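This report concerns only the one structure given below.
The complex is shown incomplete by one protein chain, all other protein chains being positioned as in the whole.
Then we have subunit A:
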Amino acid sequence: MDDLKEFARKIRQGVIEVVYRQKQGHIGGPLSMADVLAFLYREELQIDPKRPDWEERDRFVLSKGHSAIALYVAMALRGFFEYDELFTFDELHSRLQAHPDMTKLPGIDMSTGSLGQGLSAAVGMALSAKLQHKDFRVFAMIGDGESQEGQIWEAARIAQRYKLDNLIAILDHNHLQQYGWIGEDMKTRMAPENDPAAKWRAFGFDVQEINGHDFSRIKQAFFYANNEKNERPHMIIANTIKGKGISFMENQYGWHSNVPSDEQYQQAIQELAGVSNE
């Protein structure tokens, strides 16, 4: 678990460093999904950084493509490319496009960026595995804001219809989106995805709801999803905190995409260092 925590801390640190240096990118979403992503890239995914096009590999689709920077940091840490390449993020000709581009960076299994589409592509991949009698699994990370796109639910119906129990979807349920709805206090904002567990159950998914920052729960959830083959696609609802790990970013919609000042950057790095010393 300590290794996982350290891997997740490094993802968060990388996200902050890159966004600070490149003056571009999203922060809140990448930080909220960092722990699940750490588990996927450190433990779960059957992938080989030396053979990113290995046909039997597990597939990962980042449907909430705007959180790409966290994925890139995880891939760099896993050895897909040199860490320094992270500092080309969002530049012209960079392999690390603002939103994942499968034509540029080996290891990206699907181009995303326009919300709602990634889960459908993951459904296609899971269907493909079934048709070709292959054992690879397909993981898709979607957002709660993203779930406002109707296509998410189109994909869900087909996943159920074709009994895609090799599909493991994760909802990064961080309760915020870029702007969202204003609260009763006329200050806070929210992405009210009311009772997603009931919705996904109604769509025929085998649903687990976990604390998306608790590695023991994350591990249990993926263990269950891997071993429970009941002809139902899996949904892991990861309840998370947008901006998780940096006090002044947590639960602040304004940090959906924002660049830290020098002082904010220093504080963020210190807070993350503190996490590892706990």
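Please note the rule applied: contacts are C-beta pairs under 8 Å (C-beta built on N, C-alpha and C of every residue); 3 or more make two chains touch, one makes a residue touch a chain; residues count from 1.
Convention: contacts and distances are computed from a predicted model.
Of the candidates "Sugar ABC transporter ATP-binding protein", "Autoinducer 2 import system permease protein LsrD", "1-deoxy-D-xylulose-5-phosphate synthase" or "Gas vesicle protein", the chain left out of this view carries the UniProt protein name "1-deoxy-D-xylulose-5-phosphate synthase". When the full complex is taken into account, the listed residue touching the unshown chain is A:Glu154, out of A:Asp48, A:Asp90 or A:Glu154. Of the options A:Ala68, A:Met125, A:Ile236 or A:Met249, the residue whose C-beta touches the omitted chain is A:Met125.
Hidden from this view is one chain, which touches subunit A at 55, 59, 61, 101-103, 109-114, 116-118, 120-129, 131-132, 150-151, 154-155, 157-158, 161-162.
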